[in-house]
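Removed from the display is one protein chain of the complex; every other protein chain stays in position.
We just call them A and B in the order they show up, numbering each chain from 1.
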Amino acid sequence: MEMTRRSFALTGLTALTGLALGGTSLSAFAAGKAGTLRYGTVTEVTNIDPHIYAGNSWKVLIGVLYSPLVTFDTKGEIVPAVAESWEQPDAATIVFRLREGVTFHDGSALTADDVVFSLERIRDEATGATLRGYLVDCTIAKVDERTVEVKKSEPDASLLSVLALPEAAMVSKAWVESGVNIKSQANGTGPFTLAEYESGVRARLAANPSYFIEGEPKLETVDFRMIKSDDARVSALRSGQLDMIDFVPWKDIDMLARMPNFEVDSASGAFMSVWFNATRAPFDDPRVRRAMAFAVDREAISRAAFFGHGTPIFSAPTPEDSPYYNADLKGTVSLDIEKAKALLAEAGHGEGLDMELIVYQGLGIYTTTAQILQANLKEIGVNVSIRLVEWSDLVSRKNGADYDAMIYGVSMKLNDPDAYSYYLGSESAYWAKPIGYRDETLEALLDEGRQLTDQGARKAVYAKAEERILETMPWIFINYREQAQAYTRKVKGYVHLGGALSEAAPAISLPKIALD
Amino acid sequence: MLRFLGHRLSSALLTLAIAAVAVFLVARMIPGDPVMIMLGEATGGDPAAVARMRNELGLDRSLFVQFSNWAMRLLQGDFGVSIRSGEPVLDDLLLRIPRSLELIAGGLLVAVLLGLPLGILSARNRGRLSGAISSIVSVIGFSAPVFVSGVILVVVFGVWLQVLPSSGYVPFADDPLLHLSCLVLPSLAIGLNFMGVVARVTRASLIDTMDNDYVALARAKGLSRGRAMIRHALPNAMVPVIAIIGIRAGNLLGGTVIVEALFDWPGLSSLLVSASFSRDYPVIQGSLIAIFAIFILISLLIDLAQSFFDPRVRATA
């Protein structure tokens, strides 16, 4: 790793010398090898610890460097990964049988001890792992050298889907304990190894010759470039410097789709919401929150901020293709200024109120959405002042309950309606959960749903839960934004996924992608 | 000459030292907690985890202890470790310094290659239309903010003509030609503004030196006005031009902030911007020190170049 970084610095120096010499040795360098996919991604990843979420590009990177016990395939179904099989003796327990001969990139063999260590590392509070909330009341036990048992204290229908997420990655115990810097080095069991890495700028991934799935990965190398600027990413794809980009800017989706040499796949990704600080009056009053929900012009936001590539949410955010989608709720919330005014008056704020809206400054969609929202709320007498902040500031204000309301977009982390307890449950360890919001009726419904295994019975419970969510309105759901991937036609085998898997889709496809 | 060098060097080091103290203090006096930011998303700011991490990073010790530790390590070339990535700050700096220098060099090249002829033209053709036009061009260049000329350059060359990449960075080793073509527009954006400055000073100082006796002598010997200007006046007129480059080196460096943001160039300034947004103190401090060091180094080089051209500068030191 040391070597790589130094060789990067050298490259910079060479560039300067090359400049001075008038670029005499130009032909010595060759651009793009066969079997190399050049991938442009949006987030500048500065920490590649596989257990701490750091943006969607992070998910792609760690998704191919590491593997979980089980994983999602391109159809969104759970298939074996490090574990070759599993059984569920009861609704709270899963027993995994490990695949034989799985090795880490450093050559050492993966053992049951590594599996236990990895899951314990996620549970350890000091790690700050993203999935800690889901696994914190689990016991993890090594049964024998090839068997591990994961047991929750009560039945949990979502446990297997949690363990199939890329952030439930398996790490090597010996390697982590040797004191390496896991934020900038990688040693997983995934289809690709980390050949070169410059934090926040680029990564070069090389095929892992001893990957446990025969015939994968098909690519030799993935050249992973982090390009935050929308225009830079799109124009690099258009000019042939890149083969694939993620997070296609909404303004460019139609333009790229019209071009004959590019494929644009799009599916619903994150959903945008307004989050309230329920510890602060008057936002602790559900009527005030509901009033604002009826004032939002969701169509206008989808049109202007997302150039038509957003789907307004007129009920709760369960995607329409989910088996848990409840069509009866559609239209529960819509643009209705009279109703909004009435609710506000009922709550005792008929004369209007002032509110500060915290907005992430890094993406145009947020500033645009915020300004439309501001204009919408003005109609019912709510004066919104917008405060643009950096990501870090947003997070610390959220955690410190130092805000009235904020807007943000999050994707469903889980392919299961129990995602609601992750977002809105008062016990959730998720950073974004509504501060000061705890609704006993909802808590009881979510507990009930988690413990049931029958889909029909769960559907009924979650329908009630969604109804309750819309009555208490901890968040205003605005719209689903489309997440699009664009690539040249020589890229074969990419499958785009929406909803909870939209961030992980590139990682799921990468081992299967080939170049024409 | 040695005394002059020693004097300049010690004053440069003093400036750097004062800057270092200021950098440290400013970074610490500002509200915002890097620990909360690091742990925020995952743990919801659990007090025990926060305290542990604060201790690990040495943030719980007194300001003075933190400063002396930092300064001692700095003197040994240790810039600390990035809070975000856990990697040595020095590695990041070494990677990005050449990229920012590249922009500055490109900008300077544009400024001198366009500014000098422009200045000469407007001095030589004083009172004529072509002279007036050259003067106007230089005032325009001087008044156009870096991001305005940058946006116009992108619109013309990137959007309309589509001959140059509108932004982005490609390592030299990956594709040298593309690397250089990515460099063209940012260099122009920085350089055009500076070109105006160079042209104005060239013009003023050329007009000044043309009045000197030796130029008059050269003309009396039969040299044409133009030749006398290029051969005799220009070398002497260079002294103030070099001086202005030194005085305005800060503008050149400051221009990289805008240009790196506009063109997505991963240099020192963009490192500083992203680090200040995430309160990554070691990186903020390291990149500021690097930026100030580059600035002081440029000024020092300019001083030396000036004394080379003009012995009087040495005498006044």
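Everything below uses one rule, namely that a residue touches a chain if its C-beta (ideal position, glycine included) is under 8 Å from a C-beta of that chain, and two chains touch if they have at least 3 such contacts.
Here is the rule we use: contacts and distances are computed from a predicted model.
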Record-based protein name (UniProt) of the chain missing from this complex, from "Cell division transporte FtsE", "Peptide/nickel transport system permease protein", "Glucose-1-phosphate adenylyltransferase" or "Peptidoglycan-associated lipoprotein": "Peptide/nickel transport system permease protein"
Selected from A:Glu196, A:Asp285 or A:Glu390 as touching the chain missing from the view: A:Glu390
Option touching the unshown chain, where B:Leu164, B:Leu188, B:Ile245 or B:Leu272 are the choices: B:Leu272
Residue in contact with the excluded chain [from B:Val170, B:Ala237 or B:Leu253]: B:Leu253
Residue ranges of subunit B at the interface with the undisplayed chain: 14-15, 18-19, 26-27, 30-32, 139-140, 142-148, 151-152, 154-155, 158-160, 166, 250-251, 253-254, 257-258, 261-262, 269, 272-273, 276-277, 279, 284, 288, 291-292, 295, 299
Positions on subunit A contacted by the hidden chain, ascending: 230-231, 234, 251-252, 255, 300-301, 303-304, 361, 364, 367-368, 370-372, 374-375, 385-390, 393
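To be clear about the criterion, only the chains that are shown with their structure count from here on.
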Parts of subunit B lying in touch with subunit A, wherever the complex brings them together: 32-34, 36-46, 48-49, 52, 82, 84-87, 91-92, 94-99, 101-102, 105, 158, 165-168, 170-180, 263-264, 266, 274, 277-279
In the complex, subunit A residues that touch subunit B: 5-6, 8-9, 11-16, 18-19, 23, 26, 29, 31, 44, 46-47, 52-53, 125-130, 132, 181, 183-184, 198-202, 227-229, 231-232, 235-236, 239, 241, 390-393, 395-396, 398-400, 429-431, 433
